[in-house]
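Let me begin by handing over the structure; questions about it come next.
One protein chain omitted, others in place.
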């Protein structure tokens, strides 16, 4: 198990128009989708793929979520999602992320999610040993 | 096969905040999700469920779509989705819908989608005979 | 200020197909949109509208969120969103919600969000006195 946080992975993209709402800024649910894409990028960068994890019959389902909205993101803004593993146990993984304004590195949003490892019947399952290749990196 | 259109089913709900964008009105992709919910309601009203269709190993996938946006829908507005079958063939079903402002019955949006019947391998499949119970109703 | 929680408002609807993901269950971001619709219903039931609040130049923006995912919701399932005010202060409102399976009242999801009152320049603002009509009800 990681004695401390992993290094973070970063993925950068422009805010899409559909992600805004009539308040003129990004809707608060869109950040969860960015965080999820951050986790995909984290796994991808370590030479694995979450798609492959599912093909092997495992799923990582959201169990608990905590999020802070600090400054609004806006349409067409370039944002960077930084994602890392906070800690993990035999059946759960805690991922954290920060969403930053890319040019200024100003913090817009931060969150932590506890993911629960499930097998293909939906039962809680032990994290396979082989995953330490991307979990500890 | 239907010599003419089926009767329409109607489902009514309030526009959700997340469905708007920074233009202040409903985002154009949201209407497709309402139309899809209209098809769910159409099947449900005839005593079937699209969930059951999938459990039996069939899927209805969008093949072609045509849509007209006539007037913007707005947050909290009460809208009605009218959905009917335009026609169907051995392997495809053409659904149409209209989205109306509920109190005035003013037309906001209309669309037609051609759905293709697929089996659980993703191959084009013949529509099961039993479906005539909801297709012709 | 409320000495205790307000009564809850309930809104009930079918899970939409677009709200599911390839895990076969509802995507974890969709619950935030349901919670938001729960808050809309809460205000609507008290004879106000969040649309009117925005017309008067105020916005309620998400500041912090905590959520627990207990059991997966599925396509076409009938779900009920129960929403209430936990507490409020001069510039913030804490809303909570539970998502239940409608027939069994089984709990699927619970969350609390701290909303921050903003004026039309995006500055933190004092909650107008008149809102006590729906805040305390």
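By letter and in written order, the chains are A, B and C; residue numbering begins at 1 in each of them.
By definition in this document, contacts are C-beta pairs under 8 Å (C-beta built on N, C-alpha and C of every residue); 3 or more make two chains touch, one makes a residue touch a chain.
The shown structure was predicted, so the numbers you read here are calculated from the model rather than taken from an experiment.
Enquirer: Of C:18, C:53, C:107 or C:125, which residue touches the hidden chain?
Expert: C:18
Enquirer: Based on the whole complex, identify which of C:42, C:58, C:75 or C:131 touches the chain you can't see.
Expert: Final answer for the missing-chain contact: C:75.
Enquirer: Touching the absent chain: which residues on chain A qualify?
Expert: Contacting residues on chain A, toward the hidden partner: 13-14, 16-18, 32-33, 36-37, 40-41, 44, 49-51, 74-76.
Enquirer: Could I get the residues of chain B that touch the absent chain, sorted low to high?
Expert: Listed in rising order, the touching residues are 22-23, 25, 28-30, 32-33, 36, 54, 59, 61-69, 72, 122.
Enquirer: For the chain that got dropped from the picture, name the residues of chain C it touches.
Expert: The list for chain C reads 17-18, 20-25, 27, 29, 75.
Everything below uses one rule, namely that only the chains that are shown with their structure count from here on.
Enquirer: If you average the Cα atoms of each chain, whose average lands nearest the overall Cα average?
Expert: Checking distances from each chain centre to the full centroid gives C.
Enquirer: Give a one-word verdict, same or different, on whether chain A and chain C use largely identical residue numbers at their interface, taking over half shared as same.
Expert: Over half of the interface numbering overlaps between copies: same.
Enquirer: Which chain's centre, taken as the mean of its Cα atoms, is farthest from the centre of chain C?
Expert: B
Enquirer: Approximately how many whole Å separate the CA-defined centres of chain A and chain B?
Expert: Taking the mean C-alpha position of each chain, the two centres sit 33 Å apart.
Enquirer: Distance-wise, how many Å sit between the C-alpha centres of chain B and chain C, to the nearest whole number?
Expert: Inter-chain centre distance comes to 27 Å.
Enquirer: Round to the nearest whole Å and give the separation of the Cα centres of chain A and chain C.
Expert: That gives a centre separation of 24 Å.
Enquirer: Any chance you could list the residues of chain A touching two or more other chains?
Expert: Expected reply: 22-23, 25, 29.
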